[in-house]
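Below: one structure, written as structure tokens.
With one protein chain removed, the remaining protein chains of the complex are shown where they sit.
Right, subunit A next:
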Amino acid sequence: MPYSSVALSSRHSTKGRVLWLRLGRAWEVDDLTGRGHCWKRHPSAERDASHVAWCMPHRQEGAWLSCVFGELPPALQWGGCRTIQDSLCLKPLSVELPSPVILDPGTRRGQSGVPLPGAEPAALGALRSQEGEVCAPCPSLESWLTVLPSPQGIGVYIGKHRSAVMRGTQGPGDVLAAISARVQQIVQAMSFTTDSITTALSDRVPMDQLGTDTRRPFKSSLGYEITFSLLNPDPKSHDVHWDIEAAVNSYVQPFLDKLGSVANFSVDSQILYYAVLGVSPRFDKASSSFILSALSLPHVINPVEARLGSSATSLYPVLNFLLYVPERVHSPLYIQDKDGAAVGTNAFHSPRWGGIMVYNIDHPAPDKAPLLLRVDVDMVRVMEVFLAQLRLLFGISQVPLPEEFLLESPGNNGLTDWELDRLLWTRTVENIATVSTTLTSLAQLLDKIGNIVIKDDVASEVYHAVASAQTAMLELASGHLGSAFQASKEAVTSSERAFFDPSLLHLLYFPDDQKFAIYIPLFLPMAVPILLSLVKILREAKQSKKEPMKTD
């Protein structure tokens, strides 16, 4: 019998990474593997052992197929043909729609940023009328039901949790072989790839080997300060107001709450007056607007940064998001990319620094315009851009996907579960690399200065760092992302504390050449007679060699 869809869901359980495939209604389990309730090696595992390896179908309604990546966990191995019902959260499908999240196919490439709930178009009715297919990837994990409008040409749908849905192929045959290519693609998109490793370790790889994208994300840190600044260079003609508090609470805070396990965040905002960009824009007669070309953007930030002020009270890196309302004489102001086309969002970001958005104001006709124009900033438009930039700066970028792939909107959080997993994984790898670099340079320092004193507390920090890094590696290998990340965080903290211990300042120790230099007044005069007599001995030796020759 042909089946209509395959639901794919993965989850990091305590037993490793488990992948569920939920097959459509008409699926015959026996067609797939012949037997039920037993772990079987997946055919695709022959090619790539790190992906789908073990699968177990269930003869239950809904016909689930469980697959385990990589090595089969020991708990399952000895259990052999035991069912792992409890960990699989199998439940009958509920057809109720508690709070459907509607997918807007237009926003899936995230070009204009993360679609915000408030900004969702009211296409709900139109989409609902489409023939949708209801599926629940893993009912007990998520109480969400997803409405899939199933537009034409969409073969794979990736949900916002750790699930994906595939459209099945028609007709009988080796179904697993047919879907395994797609399963691999999905896994590439949702899981960790070599690209994410290079991104995580971009600082340790020579620049020319990587693109600029890899250096965009902020380095791993225990916390971040996010500062939103409204730049109003012309307070005489614009009285700009922004409801930043509400905007942060409704748009940024859910995202940060979701990221809470990765780092601590604090959000500030300020309004800066008379803060101007570093370059004066060019007037474009054709569109009667002002143009800021992509080439001049690097010069924009410096003069502004002097006014921004770094965070005085914490040592965390600062992410700056600037909203620039151009002066009346310079508006409207548009940013042009390298090809000369106007940038749709009128915003740009600077790697490891933050983002800038130009917010143009509609000026009424000059004769009607009041001298002081009150402006209320449309925060939805602004936050859409800033959230997209925030995601980029955290390295949550989208993998290029084939056309038939459809991503579910991340919803209110602005972040899907699998993206968070990937971020945690990247950060853990980066942290472990940082720890190893720090400890290596500490060891190099010790090699260079022989008589340096390592105090007990420094030593214990080093031991702790090494142990935590090893724990992190183990946990990472077994798929426990949360605990792996925690361990790597501890390792970084300990190693930094050991490295920056004030007693290890190498200036505290005299280098050997300086000690020698102090005694030069002694060594130099003493060396003179010794050297002279050496010269004399040499000369005499030469002479005594010559003389016998002559006499003979």
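Here is the rule we go by: a residue touches a chain if its C-beta (ideal position, glycine included) is under 8 Å from a C-beta of that chain, and two chains touch if they have at least 3 such contacts; residues count from 1.
The criterion applied here is as follows: contacts and distances are computed from a predicted model.
UniProt lists the omitted chain of the complex under the protein name "Phosphatidylinositol glycan anchor biosynthesis class T" (options: "Proteasome subunit beta", "12415_t:CDS:1", "Phosphatidylinositol glycan anchor biosynthesis class T" or "GTPase-activating protein Gyp6p").
The hidden chain makes contact, of the residues A:295, A:459 or A:526, with A:526. Within the complete assembly, A:273 is the residue of A:273, A:316 or A:353 that touches the hidden chain.
In the full complex, subunit A touches the hidden chain at residues 227, 235-236, 239, 241, 243-245, 248, 266-271, 273-274, 306-307, 309, 311-313, 370-372, 374, 376, 518-519, 521-522, 524-526, 528-530, 533.
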